[in-house]
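Handing you this structure, nothing more for now.
Excluded from the complex is one protein chain; the other protein chains are retained at their positions.
== chain A ==
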Amino acid sequence: MQFSGFRVIKEALTGHKGWKPLWRNPDPQPSYDYIIVGGGGHGLATAWNLARTFGAKRIAVLEKGWLGSGNIGRNTTIIRSNYMLPGNEPFYELSMKLWERMEQDLNFNAMVSQRGILNLAHTDAQRDAFRRRGNAMRFAGADSELLDQDGVRAMYPWLNFDNARFPIKGGLLQRRGGTARHDGVAWGYARAADRLGVDIIQNCEVTGFRIENGRLRGVETSRGFIGAGKVGVAVAGSSGRVMAKAGLRLPIESHVLQAFVSEGLKPVVDGVITFGAGHFYVSQSDKGGLVFGGDIDGYNSYAQRGNLPVIEDVIEGGMALMPAIGRARLLRAWGGIMDMSMDGSPIIDRTPIEGLYLNAGWCYGGFKATPASGLCFAHLLATDRPHETARFLRLDRFARGLVIDEKGMGAQPNLH
């Protein structure tokens, strides 16, 4: 079933009786050429790319819960490519370009909205750092604009410019950044992959790996053994505990990040605003809710829920930046479990076990990476060579002293 304007009108006129489920619900086959563990955004995008870009057949995605129940359905949906380091920026810019054509590629409305992302600067040093970042972005083919205070005032006159500690001095604007509908992204990839014959198997938890003489033979699951030529693991915040089943220790800790939604309001924030100095960022959903977040809770967690102190801290940040937020009621708060890698950057690489591949360490920024992560991981699985733009995202970079410390806070763990 192809979506189109004609189809929408036809269904509207005939009582919406013609819509079908977006993907099949098949039982697992005894074996596959490729198994992707984790039915989140990255896993589904990988499966779709394997089928579509690399022409692979016999692909399955195994998801322990229901599709999209992990971080893809829990994040604050910001997409951007305002990174700085050579190991990162070209990768995120590739992702941005893939976002720009995703809806055509998938024939699915993922509500990709390039409403612009503005990072606020509060000191001269921060503004200089943003100038440098903006230049680095332009070197990688991305767009960036440095705004002075008047430029920011013209966009958002109601921000608190005269905050005693963090007066707003300007900002770095990426107009091509914005948001996308997180569930829509998962559903779009799932449907497109399913249409190319990928088996999406829900409620199927990988509980172990069958490894013979250093070579992977398949996976043990809650629905029995499934043989596999190659297995790619893309389980976001569960990478530590899933890879432990294959006997690997990773440079990763799992942490909880919370997010919040206010009651629906009239349009007030038409882009994305980040207040790095106060650990707060906000956008407004199409339903009108302010979607915002801040810091991680700060200790290892697999709980998928956070604690009150961070809620308080985030909301203090919000009040400092946009005092009007104090009049809005908080509707919901939730948490997601993310990998925190030891340099804050992701990993797309082979593992020491032949046939086992890893996509991990996305920290709190992996949603924007979804399309490029899927492309690069599929490239690695299909060709056994890293994709050009992901060649720095190696697993052994910590041992070799090649960490990608995007935050520029030194090459040590505990950056998070």
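We adopt the following convention: contacts are C-beta pairs under 8 Å (C-beta built on N, C-alpha and C of every residue); 3 or more make two chains touch, one makes a residue touch a chain; residues count from 1.
Criterion: contacts and distances are computed from a predicted model.
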- Name check vs UniProt for the chain missing from the figure, options "sulfate adenylyltransferase", "ABC transporter substrate-binding protein", "sn-glycerol-3-phosphate transport system permease protein UgpA" or "Sarcosine oxidase subunit delta", returns "Sarcosine oxidase subunit delta"
- From A:R165, A:R249 or A:K266, residue that would touch the chain that is not displayed: A:R249
- Message: Using the touch definition from the top, which of A:S301, A:T351 or A:S373 touches the missing chain?
- Response: A:S301
- For chain A, residues in touch with the removed chain: 240-241, 244, 249-254, 298-303, 307, 309, 342, 398-399, 412-414
